[in-house]
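Let's turn to chain A:
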Amino acid sequence: MYQQIQEQIRERVALGDWPPGYELPSIRQLAIDLRVSVITVKRAYLELEREGVIVTQQGKGSQVAAQAGLGARLLAGDLERALDQVAHLGAQLGLSPAELQNRLEEACSRRQTAQRKEQE
Partner candidate 1 sequence: MNSLAIELRGVAKRYRHFALEGLDLELEEGQILGLIGPNGAGKSTTLRMLMGLVHADRGSVRVLGHSLPAEQVAAKREVGFVSEDLRLYGAATVAWHMGFVASIYPGWDEAYAQALLRRFDLKAEQRVKGLSHGQRVKAALLLALARRPRLLLLDEPTTGLDPVARQEVLGELMAVLADERRTILFSSHNTLDVEQISDQITFLDGGRVLDSADKESFLERWRRLRLELPAGGSLPALPGTRLDASSGRLAVVTTRCFEPEMAEAYREAGARVQAVEPMSLEEIFLAEVAWRRQGAAA
Partner candidate 2 sequence: MNTAMVQRLVYKDWYFNRWPIVLYVALGLLSLGLVSQGGELAFFAGSVALITVLISIGIHLTMVTVIHERRDHTLAFVMSLPISAREYTLAKLLANLLIFGLAWGTLAVGAVAVIAGRASLPDGLIPFTLTVLGELFAGYCLVLSVAVVSESLGFTIAAIVVGNLLVQALMYWESHLPTVAADLQGDALHWRPQLLAVLGAEAAAVVLLLGLTFYFQSRKTDYL
């Protein structure tokens, strides 16, 4: 359960919604807002701290870590995991690396087309 909250916060940081130094809501407040237990939020904060995404100071609450390129680093981590998944699925379907590469290029061009349409 805490993983979902951890993921949501990581995403906000990765996208720059919550910049370095940003004050996170207190554990209790976030729990009330999300209607989930305090212990779940506490656990999510603990994991985020372990990952270096946030810094918690005793009695002062938590802030987004003031690390250079934290957002980019998180996104890079996400990419790694997604690529691992791609490799895993590719292997299950019996696709060669070259074939996977083609599929990836197709996906990239699909995205470009979609973006262009959105802009119009």
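Definition applied: contacts are C-beta pairs under 8 Å (C-beta built on N, C-alpha and C of every residue); 3 or more make two chains touch, one makes a residue touch a chain; residues count from 1.
These made the cut because all candidates are chains of the complex that A comes from, given by their letters.
All of these numbers come straight from a predicted model, not from anything done at the bench.
Note on chain A: across the options 1 or 2, its touching candidate in this complex is 1. Of all the residues in chain A, the ones that touch candidate 1 in their complex are 1-2, 28-29, 31-32, 35-40, 43.
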